[in-house]
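Removed: one protein chain of the complex. Kept in place: all other protein chains.
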Amino acid sequence: MWIYEKMLEYPVKIKNPNPKMAKIIITQYGGPDGELGAALRYLSQRFSMITPQAIGTLNDIGTEELAHLEMVGAMVRQLLKGASLEEIEKAGMSAYYADHDRGVYPASASGVPFSAAGIQSKGDPIVDLTENLAAEQKARATYEYLINMADDPDVIEPLKFLREREVVHFQRFGEALRIVQDYLQEPHLFIMPKPDFLNK
Amino acid sequence: MWIYEKMLEYPVKIKNPNPKMAKIIITQYGGPDGELGAALRYLSQRFSMITPQAIGTLNDIGTEELAHLEMVGAMVRQLLKGASLEEIEKAGMSAYYADHDRGVYPASASGVPFSAAGIQSKGDPIVDLTENLAAEQKARATYEYLINMADDPDVIEPLKFLREREVVHFQRFGEALRIVQDYLQEPHLFIMPKPDFLNK
Amino acid sequence: MWIYEKMLEYPVKIKNPNPKMAKIIITQYGGPDGELGAALRYLSQRFSMITPQAIGTLNDIGTEELAHLEMVGAMVRQLLKGASLEEIEKAGMSAYYADHDRGVYPASASGVPFSAAGIQSKGDPIVDLTENLAAEQKARATYEYLINMADDPDVIEPLKFLREREVVHFQRFGEALRIVQDYLQEPHLFIMPKPDFLNK
Amino acid sequence: MWIYEKMLEYPVKIKNPNPKMAKIIITQYGGPDGELGAALRYLSQRFSMITPQAIGTLNDIGTEELAHLEMVGAMVRQLLKGASLEEIEKAGMSAYYADHDRGVYPASASGVPFSAAGIQSKGDPIVDLTENLAAEQKARATYEYLINMADDPDVIEPLKFLREREVVHFQRFGEALRIVQDYLQEPHLFIMPKPDFLNK
Amino acid sequence: MWIYEKMLEYPVKIKNPNPKMAKIIITQYGGPDGELGAALRYLSQRFSMITPQAIGTLNDIGTEELAHLEMVGAMVRQLLKGASLEEIEKAGMSAYYADHDRGVYPASASGVPFSAAGIQSKGDPIVDLTENLAAEQKARATYEYLINMADDPDVIEPLKFLREREVVHFQRFGEALRIVQDYLQEPHLFIMPKPDFLNK
Partner (left out) sequence: MWIYEKMLEYPVKIKNPNPKMAKIIITQYGGPDGELGAALRYLSQRFSMITPQAIGTLNDIGTEELAHLEMVGAMVRQLLKGASLEEIEKAGMSAYYADHDRGVYPASASGVPFSAAGIQSKGDPIVDLTENLAAEQKARATYEYLINMADDPDVIEPLKFLREREVVHFQRFGEALRIVQDYLQEPHLFIMPKPDFLNK
């Protein structure tokens, strides 16, 4: 279970509303490579992961991605809150406004509601950790694209922080993968149940 | 942000694997009225909610739903972990197995990946709190249907606990709705921005 | 079954094409809180509803939502019919045009095809009526957002009418909920089948 | 707009509950080639159809498909209403039960919520009428598959009636297509707006 | 199986980047009536088609649609490759950019990921061939809408070629349908298995 601590992992204080940026940053809230998908992927994979370190990595990073989800939500809200209807329309964000006003809803930049179809939890530790390496790369690239589109330092700084964290997570999943691979190659006292088709 | 505490909100200790129950309980993990949808709904609505109490209610309950998501995931995992392939097939769960083995993946009982299309965040406090009353009722009913199908006390007890919590949440959202309605009817020093179409 | 009567519930006569408004009004045709979802929700819930009044309410309002669907479709068509390609492009509606020309297709403002994932039919009368209270609130809010974006009285008047009807429906579902709650608390001659888990 | 008449287009009186049949018949309620998709397709295409006969055909058949939707819903409800939990589970319908009890929800036989992605409304009369020929063929085939699986005359008779109607609709759409094709080849007093790319 | 030949079926050489056109042409890559859906539909239907000619037609056209998919992908890439961020933003394509940079991803013009919900494979030769007549009409119309929006001959020429091919495919599916219908009406030495409900 989780305890809420009333602070963001990294401060988000955007002074100028900017629906153009809200329109695309939302994709890291509910889009294909966003923080919701990341948190959900890691926290789901935990249940079938092996070795204490790899389980701990999934738990830590999954929990941190929830904090990132909160940061991204705060960014979207601050970018939208004071925006006029005219600014929203000009930013090509009237479709979002029609369904969600200036609230925060888990969708991609194109407005597609979040779907777990973009994540996987396979019950196989090697597979899941490889999936996570890809996930961190995809999230890292998205933050770069968002930074490319941004010009307000209040927006760029938290995006850079979030991008950095994905790079760190990538490293940590790489280490976890190595540990799990080593572990599976060592002789163990118990018998691995899965590849029983080998006898066929 | 959230701090992880290494315990479940309510103990889950299922001694007998039972893929038949795993097949349907998963719907409270990633199905239309499940805990993921609940947590995501409340934690997203927070950003545009008004009055400290209502914001606090969304935050508290959203955080608790994450704990429930974890409990449901633990149930699914324990029901699947020791199940034989034969039991899985007999339980009509071979489709799930083919894609996720005995792992935990956010899908409905029918196997549809979680979609945020089942939740809403409207930017309007009255709307969002009414949405939540419905959400708690739907989750409560699902737990009843699951309990109706269960016969193992190890499964029934946590389901009953979870059902109870939905009833409590329903009450709390009802109170929050009343507070917000009162607040919106009191004279305030600032001017409400939205219904500017009234002048048209 | 239904008999078609060749008139709209409320006249729609829009003289000036306006793809900008078509782009967002379509969301009440096929979007998450639109008239199609409403009609489908109520007409589906009918089958498991109890008490003649509540069944009648679902039937009446479900039927009226079909009429609203028709009105919204007529608005979208009139806003699009005479629009030039240039106007369509300027309005950010070229994506819709590429797939549907100036026809009417059940999608959200963002272009996501209508999905029943946004509605529920739970087999439990209390749950379904609470779901409907939320549905009416969500539809009401969407109409307000659309009116906020509109400036043509030909568009605003039918939107206001439709918003009003959602408020009336909200009241009627509130009454139906009270009737059903009373009914379920009265002693009846027959035995309620569901909560049989209470004996567990 | 539509007036509800309190009768089914064809009587549905199923004496024996049968969740096995409910599980598959639901696909004509909310599945890919079901009555909801049909009604929605025709009633949406109406807005951009040409010639009074073709518009009338879409309107008539769209309205009749609503009556068929009601019939299919009634069948599903009657097949589920008196079924025991044990029968539901044996029929492989526990996933549906977990989310919808014995209610009627617009999903495919596999449990995928209805999606308008399976229908099209293209703004072009020839295209839309050809789409409808295919739609009627697909619905006809689905009824045949359902009849193949059925053994209760109370179930078979309404399915046969519904299958017959699809054949009739197919004929009527064929005629409408011929009328529209003739019309488009005749010289008209007004100028057809679309294929303006021919001058490029 | 397929052998790749390193050439496009028709040359695509677009000199001027134009994200406005990329934004809508992508719909023929991954949209509802696009080439991916076409190829997948025909190549899937093959497995249950009857008569050598009809099977051959599905195979030929399915294979050609793969070539068209490649052409459309090349168009999208060439239209995006040299585009500046400013041009992308002005073209209303920032949402696509945020998730896919200037890469090619199978989505509709609105940004909805490709879904097979828009295609059908029914196991019935008459149904499938009728479905294909509609599919070709829909694809043909989409190409016309795209041509209507285009003004660069480098873009218009391949679109015209692709439109032409859909017309040819429509003819070929019409012929296949006639052959299959004739075949099913001739006396055969084997017995048709399906309509066994006729004895009911």
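Letters A, B, C, D and E name the chains as they come in the text, with residue numbers starting at 1 for each one.
As a working rule, a residue touches a chain if its C-beta (ideal position, glycine included) is under 8 Å from a C-beta of that chain, and two chains touch if they have at least 3 such contacts.
Keep in mind that this is a model prediction, so the values were computed, not measured.
K.L.:
Among the chains you can see, which ones touch the chain that has been omitted?
P.N.:
Displayed chains contacted by the hidden chain, ordered by label: A, B, D, E.
K.L.:
Which one, D:Ser44, D:Ser108, D:Ser121 or D:Gln137, makes contact with the chain that was left out?
P.N.:
Missing-chain contact among the listed residues: D:Ser108.
K.L.:
With the full complex in mind, choose from B:Gly111, B:Pro125 or B:Pro158 the residue touching the hidden chain.
P.N.:
B:Gly111
K.L.:
Thinking of the whole complex, not just what is shown, which of D:Ala98, D:Leu146, D:Leu162 or D:Ala176 touches the missing chain?
P.N.:
Going through D:Ala98, D:Leu146, D:Leu162 or D:Ala176 one by one, D:Leu146 is the residue touching the chain not shown.
K.L.:
For chain A, which residues reach the chain that was dropped from this view?
P.N.:
Within chain A, the residues touching the omitted chain are 32-33, 115, 117-118, 120, 122-124, 126-127, 130-131, 133-135, 137-138, 140-142, 144, 147-148, 150-151, 153, 156, 194-197, 200.
K.L.:
When the complex is taken as a whole, what residues of chain E touch the one chain not shown?
P.N.:
1-5, 7-9, 30, 36, 40, 43-48, 59-60, 63, 66-67, 69-70, 73-74, 76-77, 99-107, 113-117, 119-124, 128, 194
K.L.:
In the complete complex, the non-displayed chain touches which residues of chain D?
P.N.:
Interface residues of chain D facing the absent chain: 20, 23-24, 27, 31-33, 92, 108-112, 141-142, 145-146, 148-149.
In this text, only the chains that are shown with their structure count from here on.
K.L.:
Only C-alpha atoms count here: how many degrees separate chain C from chain D in terms of the superposing rotation, rounded to the nearest 5?
P.N.:
With C-alpha atoms aligned, the rotation comes to 180 degrees.
K.L.:
I'd like the Å distance between the centres of chain A and chain C, where a centre is the mean of that chain's Cα atoms.
P.N.:
Each chain's C-alpha centroid was found; their separation is 34 Å.
K.L.:
Can you list the residues of chain E that touch 2 or more other chains?
P.N.:
In chain E, the residues touching two or more other chains are 32-33, 92, 110-112, 141, 148.
K.L.:
Which label fits the chain touch graph of this model best, line, ring, star, complete or other?
P.N.:
Here the contact pattern is something else, fitting no line, ring, star or complete shape.
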